[in-house]
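For this depiction, one protein chain was excluded, whereas all remaining protein chains were kept in their positions.
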């Protein structure tokens, strides 16, 4: 088994924002040389998410509006967490909706994705340095795949 | 390390529906021969989920009502995403609540589950062909387990 880790760095200029990191994760996968295995991508901060969805700007506006409705930023005194002097209570809630991490299959050296799957970094308390971890474990040897109208399998 | 992948195919007749896929995932695990490792099960579409919960029809009715309240389908013009010509803006939101994937431990050739855990495919934009990926990585050799009133461990 081989393993490979790399941390990606972000500093998002707004409080809330989404960045497509699919190509960065693909580059890490190529660096690793791993052909078969699992790829974990997770936010290393608790006010941020990594999630998989569509790269469509209308949807991202919808997500921002929806998350703001489910866990509004203001008034900041609605969160006991903000009694610590922080103003990011909402961000800890938004991140639970969108999730901390994704685990993606690696098959024949590629992210084993459906047509529209793209990986995003989701920031909910930006304007500061943040990190995402990519950890890949697996084998350097590829697999053999069979395709029929009933199934697609790799051994 | 051995790895095994298989895609499962679905076409749900309603817009929203839940299908228990536990036995299908167990079959893939048996085909793989893997005894110890991790099993990833993920929707390959961004308007669908894979999640673990109870196989109880009342709960599934509750989930549908709740998801419809958190992210209503209509009116469709409440979602900027639907300006693309789609009408599935709600489905992209429902999927974030229910999640994209589950990772299940494999111990001695079985899904290492609690009593009531069952794996579901959750569809939020049905009436079309969809896929779920099962990817298992691990070893063909089983482990030795110890049980006491204080702990259950496998080496």
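A and B are the chain letters, set down in written order, and residue numbers restart from 1 in every chain.
One rule holds for everything that comes next: contacts are C-beta pairs under 8 Å (C-beta built on N, C-alpha and C of every residue); 3 or more make two chains touch, one makes a residue touch a chain.
Because the structure is a prediction, the values reported are computed rather than measured.
Here one chain is not drawn; of A:12, A:25 or A:71, the residue touching it is A:71.
The set of subunit A residues touching the chain not shown comprises 1, 3-9, 31, 38, 40, 42-46, 70-71, 79-84, 89, 92-93, 95-97, 99-101, 103, 131, 133, 135, 137. Subunit B residues in contact with the hidden partner, per the touch definition given at the top, are 1, 36-38, 51-54, 56-59, 61-63, 66, 70, 97-99, 102-105, 107, 112-117, 137-139, 143, 145, 150-155.
Operating definition for what follows: only the chains that are shown with their structure count from here on.
The best fit of Cα atoms from subunit A onto subunit B calls for a rotation angle of 120°, in steps of 5.
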